[in-house]
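Pasting in a structure now, in structure tokens, and then I'll have a few things to ask.
Note that one protein chain of the assembly has been removed; the remaining protein chains are unaltered in position.
Here the chain labels run A, B and C in written order, and each chain numbers its own residues starting at 1.
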Amino acid sequence: MTTTEAGTTAPSEHGHDHATHGYHKQKDEHLKRLRRIEGQIRGLQRMVDEDVYCIDILTQVSASTKALQSFALQLLEEHLRHCVADAAVKGGDEIEAKVEEATKAIARLLRT
Amino acid sequence: MTTTEAGTTAPSEHGHDHATHGYHKQKDEHLKRLRRIEGQIRGLQRMVDEDVYCIDILTQVSASTKALQSFALQLLEEHLRHCVADAAVKGGDEIEAKVEEATKAIARLLRT
Amino acid sequence: MTTTEAGTTAPSEHGHDHATHGYHKQKDEHLKRLRRIEGQIRGLQRMVDEDVYCIDILTQVSASTKALQSFALQLLEEHLRHCVADAAVKGGDEIEAKVEEATKAIARLLRT
Partner (left out) sequence: MTTTEAGTTAPSEHGHDHATHGYHKQKDEHLKRLRRIEGQIRGLQRMVDEDVYCIDILTQVSASTKALQSFALQLLEEHLRHCVADAAVKGGDEIEAKVEEATKAIARLLRT
């Protein structure tokens, strides 16, 4: 469903080759998590379709939101460990930009 | 995908026939919202698969979480308007149970 | 510190006399909770002043936020039990307005 030919992805504007993206090594694990969340969302559709009691649907929404946030936290941890730490080691201004960018991403997660 | 024959759904344990479920009338709208969220989750899989930059994935996660919470809020509003209000009108102990149940559902949403 | 002479409070624009405000009976408990949260905020100032480690301060911020949300949930529960249920019993349009108002308050809590 998400097949991509090798090389079709535009070169990253972030000055990384793919191998250094934080989450690269956990790719399979991430895809498995996301497919599970996709299944939860389809489960929600079934629940609405079958007129399941509102509160039971809300419980399932909470579970899906929690799963999305766990995914986000894992991604963020890998991002800090790789992209942010690499910028710190490299020195120069990049670390400032990386930290500001990460903080804004955390703020967006908090506000949802 | 989620076809159900009329009558296959077990009778609700909540003493409602389906017509009185809060969200019944907005069913199509709910299903449309959920299909859009399902599309967002598939988009996330594509992003991971194509090695998109971590921060851009996190932005999309925030959008999906926000969409799930909007869905939850709409469901909750209808639940308060119908199930909770009905219990209040009916009198007796049921309103206590309904309010406690709704508050617990809100607490679960807040904690995610 | 928050003494108010009897009668100085303007009559509520919500058509309730005070006795029917949802949280009236739990007033002492609420004030106790809030004083404890005030103590936590003063504790945060002390931590910053004494150069406590950032992560330990963040842990204390999470505890204070959690305490504020527990307070909000209790207030909300009483509001649903009294103000919203009363509006349902009274009949007419008021229930619509009350439910919309409560949902918006929940949305504000969720977004923080």
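The rule is simple: contacts are C-beta pairs under 8 Å (C-beta built on N, C-alpha and C of every residue); 3 or more make two chains touch, one makes a residue touch a chain.
Computed from a predicted structure; not experimentally measured.
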In the full complex, chain A touches the hidden chain through residues 69, 73, 76-77, 80-81, 84-86, 88-89, 91, 95-96, 99-100, 102-103, 106-107, 109-110
Across the whole complex, list the residues on chain C that are touched by the chain not included here. 1-2, 4, 9, 12-14, 16, 18, 21-24, 27, 30-31, 34-35, 37-38, 41-42, 44-46, 48-51, 53-55, 57-59, 61-62, 64-66, 68-69, 71-72, 75-76, 78-79, 83, 101-102, 105, 108-109, 111-112
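In this text, only the chains that are shown with their structure count from here on.
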Report the inter-chain centroid distance for chain A and chain C in whole angstrom, where each centroid is the mean of the CA atoms. 33
Of all residues in chain C, the ones touching two or more other chains: none
